[in-house]
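First, the structure itself, so that you have it in front of you.
Only one protein chain is missing; all other protein chains are in place.
Moving on, here comes subunit A:
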Amino acid sequence: MTEQEKYLVRNNMQNVVTSVNINATFSEALQKMVDGRTNGLVVVDDENYVKGILSSIDLISYLVPDYLEEDKHLAAFEVAEEFTTRIKEIENEPITKFMTKDVHTIKEDRTLMEAATILSEFKIRQIPVVNEEEKLVGYINRTDIKKAIAHVLGIH
């Protein structure tokens, strides 16, 4: 591997990516998170094109009803059962209702500097990596960049 190739996204990314189909529901997405021991899922369609990102905070925010969102201090007066009632209400809702649709992706042949720039500019945790056909092939996160920096500095 040439020195140049070493710092391409392709050679620093995670090849195993936990994704979820765009037709999944709230509870199916949660199942994926629990199974994959992760707080973030890449949302893809049947052809493996990236359609969004779903993180645990998206699930949590969706759990909070609009009227408490509007008026956070009222949560102190809400009944305890509302937590479970609300979960039962939304368990079959499609994830398209609360996933982040505006998602930044990066091609696998791009440089780590571009990946670092995207992570830093949008303060996101991970970027889905796509191939030439824009299909999902992996993801690159803050830890991957950190490891590459350590590599350059000879820190092990």
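The rule we apply is simple: contacts are C-beta pairs under 8 Å (C-beta built on N, C-alpha and C of every residue); 3 or more make two chains touch, one makes a residue touch a chain; residues count from 1.
Basically, contacts and distances are computed from a predicted model.
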Just to verify: the chain that's not displayed, which of "Citrate transporter-like domain-containing protein", "Iron-regulated protein A", "Thioredoxin domain-containing protein" or "Ubiquinone biosynthesis protein UbiV" does UniProt list as its protein name? "Citrate transporter-like domain-containing protein"
Give the residue, chosen from A:Met1, A:Val16, A:Val34 or A:Ala76, that touches the chain omitted from the document. A:Ala76
Hidden partner interface residues of subunit A, rising order: 65-68, 70-74, 76-79, 81-82, 89
